[in-house]
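Beneath this line is the structure, given in structure tokens, with notes to follow.
Left out: one protein chain. Kept in place: all the others.
Showing chain A:
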Amino acid sequence: MKKQFSIKPVQKNNVSAAKKEAHNLLKFLKPGECCEVMPYFHGLNRETVFSL
């Protein structure tokens, strides 16, 4: 099969893999979104403000 060589800049508002990945940044390491461990960090699953 003939090889395909292409390159195109990712434009704003373009639905692409890179764009989707960039959207994930907002969720990165946020409890309950992508990272299963984070909510269980000691302290983060307690009340809003606490004292030791």
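Some observations on this one:
In this section, a residue touches a chain if its C-beta (ideal position, glycine included) is under 8 Å from a C-beta of that chain, and two chains touch if they have at least 3 such contacts; residues count from 1.
Note that in this section contacts and distances are computed from a predicted model.
With the options "Solute:sodium symporter small subunit", "Lipid A biosynthesis acyltransferase", "Pyruvate dehydrogenase E1 component beta subunit" or "Cytochrome c" in hand, the undepicted chain maps to the protein name "Lipid A biosynthesis acyltransferase" (source: UniProt). Of the residues in chain A, those that touch the hidden partner chain are 3-10, 16-18, 20-22, 24-25, 27-29, 34-35, 37-38, 40-44, 46, 48-52.
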